[in-house]
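A single protein chain has been omitted from the complex, and every remaining protein chain is retained in its original position.
Right after this comes chain A.
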Amino acid sequence: MSAVVAEHDDHHDHHEHGPAKGLLRWVITTNHKDIGTLYLLFALTMFFVGGAMAMVIRAELFEPGMQFVNPQFFNSMTTMHALVMVFGAVMPAFVGLANWMIPMMIGAPDMALPRMNNMSFWLLVAGVLLLASTLFMEGGAPASGWTLYPPLVLQTGKALPFAIFSVHLLGISSIMGAINIIATIFNMRAPGMTLMKMPMFVWTWLITAFLLIAIMPVFAGAVTMLLTDKFFNTSFFDAAGGGDPVLYQHIFWFFGHPEVYVMILPTFGVASTIIPVFARKPLFGYSSMVYATASIAFLSFIVWAHHMFTVGMPIAGELYFMYATMLIAIPTGVKVFNWTATMWKGSMTFETPMLFSIAFVVLFTMGGFTGLMMSVAPVDFQYHDTYFIVAHFHYTLVPASVFILMAAGYFWLPKWTGHMYDERIGRLHFWLSVVSVNILFFPQHFLGLAGMPRRIPDYAVQFADWNMISSIGGFIFGASQLLFLYIVIDTIKGGTGEKVTDEVWEDAAKHSLEWTLPSPPPYHSFTTPPTVIPTEHI
């Protein structure tokens, strides 16, 4: 398994070792750090694009009545906000982290399939651009929600085939990225880096990559049937021809449920990486973390219809999906207890990455508990399609996935750039975010329980107060994220001016290999495989 790097370029120029000059470097690069950077910057851009759409939504909902946009555009905004955030921001951000960190964490020179790595990034850009172009088309962008349920979605105007093909491109991109990650982890590990010594981030990505390869083709198949139903006279989702619109929902959620775990499993991985470093203790229950991750991934394939409790299912189906869904609480609980136990009696310090990670543990647990509430089928009849659902999944995505992505940024930016970020602004960013995110999403629980439906631009006046509070929280949260943008730019340009060490954080090199490399690391991570494997995280 040893790997010594051999360098060649496509023109067999054996003397060239660094990146290409100028902007072209970024277009034709095969380097895992360059591509990781591209993914991260693209994801950050899309985070603000999707965020701007969320601001439109919250502005419209600030007061009852129609204020700024027409209902069709409002629905386009909820749809596009979701698609952009899922496929343009959160997933690419984690792929960016995987590109940067996995080769460094397992002691490899680069990713296993570097040319394909380049293609998966550019296909992502192409897919997102194709999706964004629908905003300017006759009939507007898709307005059916990110689930694209027929028959509603078939009423989309010119945008429909573009949205469908964008899903195909994003799917190909994700599958290529996932194949690359699996091949890297299985084939490129340094000698001695056994599977059960890998950092948790690598483990969670291995399992996530498997999920991606299994589900993206399923989504591609589902939207292909939408395309043929619309343009080629098929009857897959049309009862008159013997098909069934509910079939689409089954296929979609067979993809969709593992898909939400694609966004949360790497989140768990980063949290399991950061918390031990700042607790100055080994991760509690390493192997149980691995098995819990695998169990969650397995369960994700057999619980999909809990998204469809109200659609009409045989009672046996309702019961099965209810109990199977409840099982997920067990491995997830294992993880939460393990993070807590890792911090227990640790010598904790509270730098920005740790603050975000602790907030993640607390707030994700809350999102998980509301999920447990909704898993109870008869109770879900009340919650379904209300703001309670919106509150639930935003708690599992914003103060969980997004917070952990911020934590990862603060944690690894000094390693990537060699510069230290401004800790004061980092903490300000954290406190503004953690307070405003709760002002933003917590009232939505009340709104949902009181019966406010989701995906509507106008609402009854009894919902006015909490909506206004939620919108205020949303505006503060949105504005606070500009601080993060500032910090990223500032740190790349030199940060505090303080020269960081290889380890950056106290004793970090005991936990993982990336801290044994210089800050910033060399263009090729490990040109000779490392001989000592850190095991403090185990």
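Basically, contacts are C-beta pairs under 8 Å (C-beta built on N, C-alpha and C of every residue); 3 or more make two chains touch, one makes a residue touch a chain; residues count from 1.
We adopt the following convention: contacts and distances are computed from a predicted model.
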item	value
Per UniProt, the name of the complex member that is left out, chosen from "cytochrome-c oxidase", "Response regulatory domain-containing protein", "Thiol reductant ABC exporter subunit CydC" or "ABC transporter permease subunit"	"cytochrome-c oxidase"
Selected residue (touches chain absent from view) among A:80, A:93, A:154 or A:169	A:169
Contact with the hidden chain (one of A:61, A:104 or A:215)	A:215
Residue of A:20, A:373, A:492 or A:517 in touch with the missing chain, whole complex considered	A:20
Option from A:112, A:322 or A:533 whose C-beta touches the chain left out	A:112
Chain not shown, touching residues in chain A	1-11, 16, 20, 27-31, 108-110, 112-116, 118-119, 122-123, 125-126, 130, 158, 161-162, 164-165, 168-169, 172, 175, 178-180, 182-184, 186-188, 213-218, 220-222, 225, 227-228, 231-236, 238-244, 246-247, 250-251, 314, 524
